[in-house]
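For this view, one protein chain was removed and the others were kept in their places.
Here is chain A:
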């Protein structure tokens, strides 16, 4: 877009605010499951009970957890922080995108209607969608609606910032004057590793051109050994950032939405950034990054950052977004006053004389705190009753919560209206649902008291998150896609179809079934391994030697196909997982697994590191442990190999 156009247009300052994170909750998998209970269903994979799933989902939402953006943070709603930042910066139109459907949307709308936000001249519109699985889907939908006409601010879930956004928009526009292809400026804040408000999962590395801050290379996870920058991209002066985190704020050119529409496999920001960088030479689009060294801009990404940022707020790093400043939703909100040690209280709080409160504590209106209570680094809502000798550390407690005498709460979130019985122990890392009554909740026995029947699956599920498949609502699509790919590969094998044509066919199936690129490796591996099964009806009865010969024949035939799909560590993970699933489903395959792994290691599809990783990550599937035992030899061999290569590495 030329600069002339920008100025000619009625320059409305627009922003997109994402109210949730598309099924990936900042509060961990339990939360996501609660919001999206269908996700668990992958364990019993043969039922087709879409209807039932939907129903249970609605039930859950009704009774269970709230919309994520309406969670408490410093006794305000999360979304209020983002709305404050946007409105203060002079944003004129705010589109809140909510992927939890009508229910989540209604809650949001109600919150905005009841609050000060509706009094402002700012246009705030909540857009609900139930089909959106990803950020990409959301932006494509927004593009179709045609509401965003200008450069805009995109803000992710739960962003807290005290910086004005307008200067960043100006900065991005100045960049666009020099580089017509500039589509986005990411705001990265300097947060050194190990800081409380930096997630341990946040391991991005960015290489930028020092003079323009244009991104030259981007890794969402820092590789273990080396960060690679192609010589062709080298600039005279570059900078490498490992000390920044994505603040969740992106300043976007108006062309961002059409770019998402054109590239329907962009699912999230990482896809977008990588896609743009990869095609920079062809498309001419570029992404910039703003390194924020002063001022606050941070995003809650998980439990730890939630607690960390809540402390940042109480210690006033986010000033003026602090508890005792009047901002946010309700005009009749109680007024907090700050006391020593960052203790914030409303005047009507009743506190026992010997209660030890602070540092970093906020206590809401009409809450009663009994004798002998200790509260540290926590926030407690309105109308709570805290019994005698209760210990609360690193907790976020909602309104109307009753905590019985002698309970201990640590590193947990307790939502509105919960009741915790006397002498309970809660935490760490527990989220108590609204209105729940709880006796004991330590991490391993999460919610046992309430959902006895669910708990088994629940426990299994938790221990293996790294290798559990993503909760997938499109089970049937995936299945159809897998079987189509299998058919294609089978035909390619028997009719000697060219690999290029096969790739085109697989691409076609993927598009037709609305699959992402990440889904392909799984289908391809299962397809290749599954060919002999389809080809020979009595395959499972054949002697192992013949089985291996047949299987390896197929693998060799398609060995050139794999590298196309398995380029990233994530893809390798998918491959390993697919092989594991296949082995668990088919007894014949178990003895072969070691050879298959070895083969894929030899042709550089799987790295030793990923295989070792997989081996070391326990899985809750039945028989998974036995399976790992069967490949022990290979692992031993790999480990010695890895030692050797380590020493080689040193010798460089």
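Rule of thumb we're sticking to: a residue touches a chain if its C-beta (ideal position, glycine included) is under 8 Å from a C-beta of that chain, and two chains touch if they have at least 3 such contacts; residues count from 1.
Please note the rule applied: contacts and distances are computed from a predicted model.
A.B. asks: Which of the following names does UniProt give to the chain that is not shown: "Translation initiation factor eIF2B subunit gamma", "Vacuolar protein sorting-associated protein 16 homolog", "Ribosomal RNA-processing protein 40" or "Mitochondrial fission 1 protein"?
C.D. replies: "Translation initiation factor eIF2B subunit gamma"
A.B. asks: Among A:190, A:270 or A:594, choose the residue that contacts the chain missing from this document, as touch is defined above.
C.D. replies: Reading the full complex, the residue touching the unseen chain is A:190.
A.B. asks: Can you work out which residue in A:130, A:179, A:243 or A:569 touches the chain that's missing from view?
C.D. replies: Once the missing chain is taken into account, the touching residue is A:243.
A.B. asks: Just to verify: which one of A:229, A:423, A:594 or A:612 makes contact with the chain not shown?
C.D. replies: Only one of A:229, A:423, A:594 or A:612 touches the chain omitted from view, namely A:229.
A.B. asks: For chain A, enumerate the residues touching the unshown chain of the complex.
C.D. replies: Answer for chain A: residues 190, 192-193, 205, 207, 210, 222-231, 234-243, 651-652 touch the chain left out.
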